[in-house]
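Of the protein chains in this complex, all but one are displayed in their positions.
Presenting chain A:
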Amino acid sequence: MYSKLVQRCFDDCVNDFTTKSLHSKEEGCVMRCVDKYLKGSERLGQRFQEQNAAMMQGQMPGR
């Protein structure tokens, strides 16, 4: 979700409010944060989809 992404990346990356504009370090951090967040959620979505499909077929995902 977009709001969670924004919250997470802002909290982790931007800590210095002495200036209004973003430092280059913060810029880099934010970009990496978005990248990782989206990749992470994509992977999670894939795993969820697999398990969901397995469950839908009537088999409970056991050990």
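Quick note on the criterion: contacts are C-beta pairs under 8 Å (C-beta built on N, C-alpha and C of every residue); 3 or more make two chains touch, one makes a residue touch a chain; residues count from 1.
By definition in this document, contacts and distances are computed from a predicted model.
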item	value
Name of the absent chain as recorded in UniProt (options "Proteasome assembly chaperone 3", "Acyl-CoA thioesterase 19", "Mitochondrial import inner membrane translocase subunit TIM54" or "Palmitoyltransferase")	"Mitochondrial import inner membrane translocase subunit TIM54"
Residues of chain A in contact with the chain not shown	39, 42-43, 46, 49-51, 53-55, 57, 59-62
